[in-house]
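Report on the structure given below.
A single protein chain has been omitted; all remaining protein chains appear in their positions.
Coming up: chain A.
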Amino acid sequence: MGNCQTHQLEVENFSVHYGRRQVLHDMTLAPMRAGRVTALLGPNGSGKSTFMRGVAGLTRAEGCVRLAGQDLSKLGVGERARLAAYLPQSLPPAVHLQVIEAVMVARRAGEAVSAECALRESTDVLEELGIGRLALRYMDELSGGQRQMVGLAQALVRRPAMLLLDEPLSALDLRYQFAVMDVVRRETRKRDIVTLLVVHDLNIALQRAHDVVYMRDGRLVAQGAVMAVTTPAVLGDVYGVQTRLEVCPRGLPHVLVDGIIGSDG
C-alpha cells in the first residue's frame, strides 16, 4: 500500500466561479506533502468547501491541481475518484444498510472488485479504524459519530492518495471529534497520503494538524506549519477577532479569544 516515494499536492492559480460570481481568486499554495494533515481554516463563506470540492473535481475549477506530479484535471471522473477520496460535509445518511455493506459499496462503486475482495478489505479497514464490532450493525442504528467513522472507512477503503475531508467534525460530540482526528492523523501517516480537512475549531486544528491554510474571501492568507503561521495578527486578519495564543503545561497550544475587532458591515 502507499507509495514509497512521498508525493505531494500542488495547487496553482486555482479559481472557481459560480455563475458570474468568483468564489476563489487565483489561489496558489505551497505543495502539501503526504503524511501530513493540513487544516483549512477560515470564516464562513471564505470558500473552504468550494476549494475542497474543486480539488476533488466535484466543482468546475480553473488552474492546476497536481498530485504526485499528475494533473488531476486531465483525468476522467473514475481515475480522479481513485486518487482523491472526498468526504462531504454531511454525515453518511442513516440508511438501512449494514456498515460492512456501506463500506463495500464505496469500494466497488467506481471499479470492478470482486465481492470477496471488497469484503476482506472492508473488514480490514473497519478493524484498523477500531470499529470492527460495528460491521454488522445497520447504519440507521448508529450515532452520528459512528456514522462519520464509517464515512472515513468508506474513504480509506478506496486506498486514495489524497483525503479531502469537509468539516468531518461539525456534527460530532467532543469525544468523536478527537477520535476522528486521531484516526485521520494516524492513517495519514501510516498510508502516506495527503490529507486536507476543513475544521471550525481552531484549538483542534492547532493540536492535531501539522500544517494550516488560512483563507478569507476566497483568497489565501497564510500557509505553513501550525505554530509558525498561527499568530494573533493572522487570526485577526482572517477572523476579525483579538486573540492570545497560550501553551498549556503539557505543551499544547490554545487560542483564547478576547474580543472582536471593529464592527461588521
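The rule is short, and it goes like this: a contact is a pair of C-beta atoms (placed from the backbone, for glycine too) under 8 Å apart; a residue touches a chain by one contact, two chains touch by 3 or more; residues count from 1.
Everything below uses one rule, namely that contacts and distances are computed from a predicted model.
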item	value
Chain left out of the displayed complex - its UniProt protein name, from "Cytochrome C", "Oxidoreductase", "Iron ABC transporter permease" or "Heme chaperone HemW"	"Iron ABC transporter permease"
Per the touch definition above, residue among A:E12, A:E62 or A:D182 touching the missing chain	A:D182
Options A:A68, A:L97 or A:A171, residue touching the unrepresented chain	A:L97
Residue touching the undisplayed chain, where the options are A:Q154, A:Q177, A:T195 or A:T243	A:Q154
Where the missing chain touches chain A, by residue	53, 56, 58, 77-78, 80-82, 84-88, 90, 92-93, 95-98, 100-102, 105-106, 108-111, 119-120, 123-124, 127, 132-133, 135-136, 138, 151, 154-155, 158, 182, 185-186, 189, 207-208, 226-227, 250-252
